[in-house]
Each structure stands twice: as structure tokens, then as C-alpha cells.
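Here the complex is missing a single protein chain, while all its other protein chains stay put.
What follows is chain A.
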């Protein structure tokens, strides 16, 4: 499937088939989740990252179903297609952004997603405690989501 076709699918689903909600409500709710974790784990940011990943994993396992139901896409032929699907359909229909797929390794088994815009971190400034900015991975939940949902389609 060509890359432009993939992004057309994403656009189309976002416009016609996705129930919407105010973005700020989502952003702020995610903010309170992270704030609560920071409090519960006494600002041990490694543990916060871990917990966020775990929560994301739980979400991912269920989110893939929603993804398949909404998009109706079939199996990807190769990993490059998978990457495109994640960026242009997956992120588009859940977060209305399309990260850039880049940094492929020569054996096509690794890539990076670069976010120009991250709705989860919209009003966010990390605490100036000398650690959070280095140690807290604020949007780490996304990594968990990817891990969980890809696992469900046997990656």
C-alpha cells in the first residue's frame, strides 16, 4: 500500500468515523494521571515511567481492536508498511497527529517516530527540580500503547 494512500485512509477515518471530544479534556486528564503517579511514587521518575508504560500496555491491548474495527485495514505486507500504518492511521485516528517515520536501520527492523506536535503534552512544563527534565518521560504511555497493540497483532 502506498504511503499517500495510507494517509488518505487515516484522514478519512478521522473525519467520518471517529467520535470526538474536546482535546483539552484529554490533555488535562492525562496530565492529572502523570501528576498523580509522580505523587504516588514520590517523584521516583523511573518508577513513574515504568507505570506509564504498563498503563499504556493495558490500553494498547484493547486499543488495537478499536483500531481494526474503525480502520478495517488488512495485514501489512512488511515492517515499513506497519510503520506507515502506525503513524498515518493509528496516531491520526486516536491523537489527530501524524508523526514522521524516520531513522530506519539498514536491516529494516528499527525506526523512530518523530512528533512535531504532541497533544498529550500541550500545557505541560516539567517541574524544575533538576531531575524531572532528564528522567521523566512524560508521554511514555505511548510506548506502552505501541507495545501492547503490536503484541496483539503478533509483532
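Please note the rule applied: contacts are C-beta pairs under 8 Å (C-beta built on N, C-alpha and C of every residue); 3 or more make two chains touch, one makes a residue touch a chain; residues count from 1.
The working rule: contacts and distances are computed from a predicted model.
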item	value
Chain excluded from display, named as in UniProt, from "Trafficking protein particle complex subunit", "Ubiquitin-related domain-containing protein", "N-terminal acetyltransferase B complex subunit MDM20 homolog" or "Cytochrome b-c1 complex subunit 2, mitochondrial"	"Trafficking protein particle complex subunit"
Touch residues of chain A, complete complex, unshown partner	18-36, 38-40, 43, 51, 55, 58-59, 62-63, 66, 93-96, 119, 122-125, 127-133, 141
